[in-house]
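Rest of the complex left out; these chains stay put.
Labels run A, B and C following the written order; every chain starts at residue 1.
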């Protein structure tokens, strides 16, 4: 099984910014953990990050025939990008939405996800574990 | 470790109602799966269900000193009960919010969770797996 | 045919409170009228009242296999209870919504019914006659 982990804007700064809040684990380290998790789940995990909405869309478009599922943390685009929503709906590749922080504890404008309605489900608030649970949920879903 | 799984209103009907949508797994069977999961995670899992908002609050109140964490599916009370929110905030026992369905695909009034902001995180849309992921997330959280 | 008449919060006070507005007919007398109506319609009518949202849900859950239909006056819960809505939707027993007063003549927050969309229809504004018309409408519906 092939899974794409797609990280949205500003996530490249993980472990480098505000370590007091987000910890000192870098995005690279998260990717390594997810790749290791993938091996246990008999799954090849590929990780990509971009700050560009268009590039995220391009990557989603490239999924059919190449990946069996997507775990996406669309970052701030979660709340503003109908285009990413349409991309996920169009390619019809099972997608799980994850977030490091609990969006509901933050500003009002982060409470609405434009992409949630086209994903299988949503996991938020568990830090790095959100990604790991998302990967696991997706693999379980695909095996059914 | 001791974990309480708290099921809210109408969840007692699981497996009995609308099997076309919700499958044929009953709440009892879900509870057995979660108890089994608990054993693997070295955790005692106790499951309770109630259709009464007040009883759910009473049960949350009874947690401190007895349970290390709560996995709650507050059902429809998720969207209407500030009292359950206050109960979770008051007892200060780590709590994970789960939902069987993806709330964001349903009616507008199910998009807002009144309890999310006082929980660690939220998992929705994965059917029974939402509970299992929630239990796992909670145990990981408590072990840190 | 078996019909459950379900009275929600504060309706136990009928005939005792504000007789100038609601008349002097008590809930018991209403129930007797409905039972008599039932006989004419070849139907057994059972009447229950509760001020507890959870108890109303429990009663709705107990309907399948026991009652062929429900006439419900959910009182103030009409405007606040998604849980009762879900209960009605789940048991899949034909339900008619009735109200003594014309909700549209009252406060703004009484204009929205959360349960109307899962009922066959709604009757309001005719005092005790709302119940009688609702019973009759339900029996006609069930006979088809």
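Keep in mind that, in the parts below, a residue touches a chain if its C-beta (ideal position, glycine included) is under 8 Å from a C-beta of that chain, and two chains touch if they have at least 3 such contacts.
Note that this is a predicted model, so its numbers are computed, not measured.
J.: Which total copy number does the whole complex reach if 3 copies are given here?
T.: 12
Everything below uses one rule, namely that only the chains that are shown with their structure count from here on.
J.: Tell me whether chain B and chain C, two copies of the same sequence, contact each other through the same residue numbers or different ones, using over half shared as the line for same.
T.: Under half shared, hence different.
J.: Per-chain Cα mean versus the mean over all protein Cα atoms: which chain has them closest together?
T.: Central chain is B.
J.: Farthest chain from chain C, going by mean C-alpha coordinates, please.
T.: Using the mean of the C-alpha atoms as each chain's centre, the farthest one from chain C is A.
J.: I'd like to verify one number: the distance from the centre of chain A to the centre of chain B, where each centre is the average of its C-alpha atoms, in whole angstrom.
T.: Roughly 24 Å separates the two chain centres.
J.: State, to the nearest whole Å, the distance from the C-alpha centre of chain B to the C-alpha centre of chain C.
T.: Chain centroid spacing, chain B to chain C, equals 31 Å.
J.: Going through chain A residue by residue, note those that touch at least 2 other chains and give them in order.
T.: none
J.: Under the touch definition given earlier, write down the residues of chain A that touch chain B in their complex.
T.: Per the stated touch rule, the residues are 102, 104-105, 111-113, 116-117, 119-126, 129-130, 133, 136-137, 140-141.
J.: Touching residues of chain B toward chain C in the complex: what are they?
T.: Chain B reaches chain C through residues 8-10, 12-13, 17-18, 50-55, 75-77, 79-80, 109-110.
J.: Quick check on the complex: what are the chain C residues that touch chain B?
T.: 52-55, 57-58, 61, 80-83, 85-87, 90-92, 114
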